[in-house]
Structures are given as C-alpha cells and as structure tokens.
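Rest of the complex left out; these chains stay put.
We call the chains A and B, going by the order they appear; numbering starts again at 1 in every chain.
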Amino acid sequence: MLYFVNDYCEGAHEEILKRLVETNMEKLDGYGMDSYCESAKEKIRRACECPNADVTFLVGGTQTNAVVIGSMLNRYEGVVSAKTGHVSVHEAGAIEYTGHKVLEIPEKDGKIDAQVLRQYLETFYQDGNHDHMVFPGMVYISHPTEYGTLYTKAELKAISEVCKSFEIPLFLDGARLGYGLVSKGTDLTLADIAHLVDVFYIGGTKVGAFCGEAVVFPNGAPKHFITMVKQQGALLAKGRLLGIQFDTLFTNDLYLKISENAIQTAEVLKQALKERGYQFYVDSPTNQIFVILEDHQKERLEKRVAFSFWEKMDESHTVVRFATSWATKMEDVKALIEIL
Amino acid sequence: MLYFVNDYCEGAHEEILKRLVETNMEKLDGYGMDSYCESAKEKIRRACECPNADVTFLVGGTQTNAVVIGSMLNRYEGVVSAKTGHVSVHEAGAIEYTGHKVLEIPEKDGKIDAQVLRQYLETFYQDGNHDHMVFPGMVYISHPTEYGTLYTKAELKAISEVCKSFEIPLFLDGARLGYGLVSKGTDLTLADIAHLVDVFYIGGTKVGAFCGEAVVFPNGAPKHFITMVKQQGALLAKGRLLGIQFDTLFTNDLYLKISENAIQTAEVLKQALKERGYQFYVDSPTNQIFVILEDHQKERLEKRVAFSFWEKMDESHTVVRFATSWATKMEDVKALIEIL
C-alpha cells in the first residue's frame, strides 16, 4: 500500500536521530534551559534576521496555537481567522477552551484578503456601540494555509499594514512553513515573515522532527510567557528533545533542504495528475494536493494507495488529499502515478 | 423627544411595584427558597402544562444564556446557533468565556431551518473523523428572534425532531417570549414550547419586570444546577425580587395581557409606515420594527424621535429599529406617525 495520507507519518530526519543519540547521556538542565535550546534559538534568530527575537519551543501545533493565542489576547478579545482556519475547525475548540472566540471572516482557498479584513475591522468600529461584542484582538493566518496555498509578499504586507493600523498583532501559523519557504515562485522569505508579523511558529512536526514547533516573537514575548506555557501544560521537562531537533534543523539549512523534497515530489505528482485529467479542488503550490475524485475512481485507488478524505463535493464526487513530505520517496510517487 | 429605542426603557409594571411594596418587610429565606418563588414556579408550571418542570429565576438575558449553555454542554461540545443569534454576536463572548464554541449555521430573518440543521449535523457525523472537532451539543434558537420573527408550530416541531434524532437538547431563548405568544397569527402556545424544547426561558426584563428571566427545564434541570448558577455569579441573594415579579406576571395572565399592548402599538405603527411607503428590512410580526431609512430621512427623524441604529445597508441607507413594549402609549405612537 502506498501512503500519501499526510506529512507526519514517518519519524524524524536521520540527522536528528544521530544528534539525539550523540547527546543522549549529557546531563542538561530542564524546561528548555539547556545549551542546545540556547544554540537552536540563536540559529533561528539568525535565520530570521531578528537578533532580539524571543524563541520558545513547544511540542505540537494545536498546543502552540492555543498557547500563543491564549497568552496574547486580552480577556475581552477574540482572534480573527479565515472560516477555514485550523483554529476554527480542527482543534476541538482549543481556542474557546481558553475563553476566546474565533471571529470568522470569509476566505478564498484558505487565504484571507487584506481588504476583507480591513472592512471587517472598520465595520466593527463604525458607529454603533461595540461594547457588547468580542473585540478583534489578533489576526491568525496560516502559511501555507490548510489548503496548501501561500501568501505573496505583497499580500502579507497588506495584511500586516491593516493589523498595524488597527494596532492588533498578526500571528502566522507555520505548521508547514518549510514547504512554503521553498515552494517554487514564492517571494516570501523567513526574514520577511519575521519582519511582517508579531508572532509566528516554525513547524517541526511536519517538517522532519519527531515533534516540536518553534514560536518566534520577533519583538519579544508576552510577560511571563513561560508561566503561561506551563499553565497550559505545554512546558516540556526535557526541553533538550526540542532544542536538539531544532538545532539540527537549523544547522546548514537542513530545514529548507529537506523541505525541498516535499515540493519536488509534489510537483511531479501534480503534473501527472494534470496530464491524466484529474480535477484539482484548489491550486496548491506546496505539498498538499487536493483532487476531486469520482466515486468509482476513489474506490479503485483506495485499494492500492492511502490518502485523506477531505469532504464530500456532491452526490458522486469527493475531495481527497494527497500529501508529500520531507521523507517522500520519488519511487513511491512514480508507483502512485502508475496506478492513477 | 419620542422614545422607541428599545423595550426596556421603563421600570416595572405597576402591579409588580404594588406587590413589592406590600411584601417588602416580610422576612423571607434567601437564594430563591422563599414562598413567592415557590408560588411563581407553580404558576409557571401550570401555564406551561408541565407539572414536573424545574423553574429557576435568573437576573438577565446574557447571564441566562451563559448559565444554561454552560451548565448543559459537555466540555467537548459547542452550541449550534443562527449566525445572527444573540449568543454569537452581542454577548461579548459570554459563551466562549465558559469554554464553549458557538457553532454558527445559516439563518433567514434570524430563524434557522430544520433541514439546514439536519444537514449540518449529518455532515458533522458523516464519514471522516470528527474527534478533532467541536461536537454539536445543543441547539440555540430565539423566539421571537433578534429580528422579531417567529417560528410556526410546524417549524419548531421539525427542529425539535431533528434535535431528538441526534439526541441533543434544544434551547429556546425567550427574552421577548410574551410578545411572541400574543402576536397575531402565531400558532405556538407556551405549552407547545414547553413540550417541544428541553429548556427555555420566559423573559421578564423586556416584558414588564425590572429584571428577571424564568428558566424552565420541562423535564428537570441538570444536577447541581444551583451550584453552577452560583459559580457564574448569577444567584440572587434576595430571590424574592424575582419571585414576586414572576408571581405577579403569572397571576391572572398579566404576562400575556401586557404583552398585547406591544403588539397593538406595533401593528398601528407598521401600518402607518407601510402607508407612507417606508421599506421594511424584515417582516416582523412582533414588537420590533426594522425599517430601511435613507440618510436624509434618518437625519430628519432623529431630531424628534429616538430609535436604534441597526446596521449600514449601503452608502446612503441605514437599517434602524423602532421598538414598542408593554408600556408604550398609543398616543406616543400617534405622535410618531404624525412626524413620519
């Protein structure tokens, strides 16, 4: 059975494994106070061109979203998100569990538009009283989005400017950031992102690590951030596990290098799908490919390849997702193409 | 200045005042354990034809919604509501503050449709995993809705059946219930509602009381409901204040009788608006009248009559609301008509 279900089905990149083995018996301080965490933070600061950034390593994506949003919002505020945003749809209400509303706005292919955002905020503050409403306290976007799409530099800049003009922070969820950074045609670099947002995270779980997301506050973290991380049960005792992984990923550009494999394999697969006349649900330039299958196609493929159900399109069509990753082998892609 | 801003601008019905004065120096137990609360509960049970109903008196509407929803939902559940539902839009995130998501579904004139609800629930449970999503744990509707519209008995029955088939409770917000019950042409009685929903409240604040909403659980309240009421700061020490008010409102049908005044005055006003060619934003059969004003009309009227801004319609039009109530004088309506 070929496996294209998701981008977190393997363990960790072999270089990470090697470093974990090498450092295993060193006695290190806990809770992220060790030298590997320090080194990893420094490398990330450099990669982001943000010498004063606060970097914190958390374990997983939902956790990171809940911790970042829950620690940045005031009590009377909610987080603005695309209707399709992961925080709104697929995190079991983790944001609401912290007491905050997700304020949904319309999206297109998973992306929000600066103009739509501006209008939403203007309407909120326009005449009429808003004291009985949830204040928009931050904006959440994902890059790549849940549909694999990417913001251009101009688009992100426009969103950033709207946020600045309303004085609300911008948070970029980078669970799959590596795949976005090396996508063909993207003009957004890590330094651009660090420059344009108030907080973002560099996803490890889906890009070569066993687990781990690096939260970056380019201009400093909220006061007592670590205590809030602990309060949400997100502080790892053996912080080394995260520090060593990110130190490895940010040595010799490993993070970007291994991301490229996902893009290359995805490109080959997309080309083949296109040639065979498959319809795409959305045009994604990264490692997630959303295809509309007729039911009989779906049944046939399911026998030999594992992929993700996304949603019912209509009576006889289904949207499914094929995902590649840092670990996908080109030979598996070719085997998949054979049976398309 | 004529005042049609809302339906809570006067104090309490004079009969209530009289009873408060009469009973004032009686020494009564606190926290709703007094004889007036008991009597009021019994009268409400009778009016609802629900001899086993649990009745609890709370102070205000947002509080009641937060207490009912927060005490009935399991932790992993959210409340399904029309996108325009009061709990979703105008309660400052009170529901999310209890840790629960408001799951918005489409509406028409403030009402949800049984078919739309069924489809939403079916999609949630259809193939594909929903363990990472917020479970729909109850359905919230308002009657009259935020737009003054009403469910027919058939419509409410259909929604009730969908809820039953998915085994989730149905909650009816009756902040303005009196006005709905006496609206011309409605076929829904108090007993019907008590029969078709799992919990509802009979609004006092907007129908003749200083404050107070009577929460009715036709088949019994959640375990330790009073402790949860206390936990949300909603347990009134001098429960008599609520008990005496509702005891009065449910003596000799006072609640329905005074509601009729709101409908009669609204009908006269609506007829006059229609004759003068005003456009309605929605066709409301109760005491809230939503009118689309051109800006110059709005400016002219504002000088002599107070009404509510609702929302901008477009560049040159605004939706406004005129509200009548149990206390509106027909002479004020006539004065308003003069200047329309």
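Criterion: a contact is a pair of C-beta atoms (placed from the backbone, for glycine too) under 8 Å apart; a residue touches a chain by one contact, two chains touch by 3 or more.
Keep in mind the model is a prediction, meaning the values are calculated, not measured.
Chemist: Total copies in the full assembly, please; the file places 2 of them.
Modeler: This structure file describes a complex of 4 copies of one sequence.
In this section, only the chains that are shown with their structure count from here on.
Chemist: So what's the Cα centroid distance for chain A and chain B, whole Å?
Modeler: Their C-alpha centroids are separated by 42 Å.
Chemist: Taking the complex as given, what residues does chain A use to touch chain B?
Modeler: Residues 75-76, 78, 89-93, 96-97, 99-102, 104, 123, 126-128, 131-134, 309-312.
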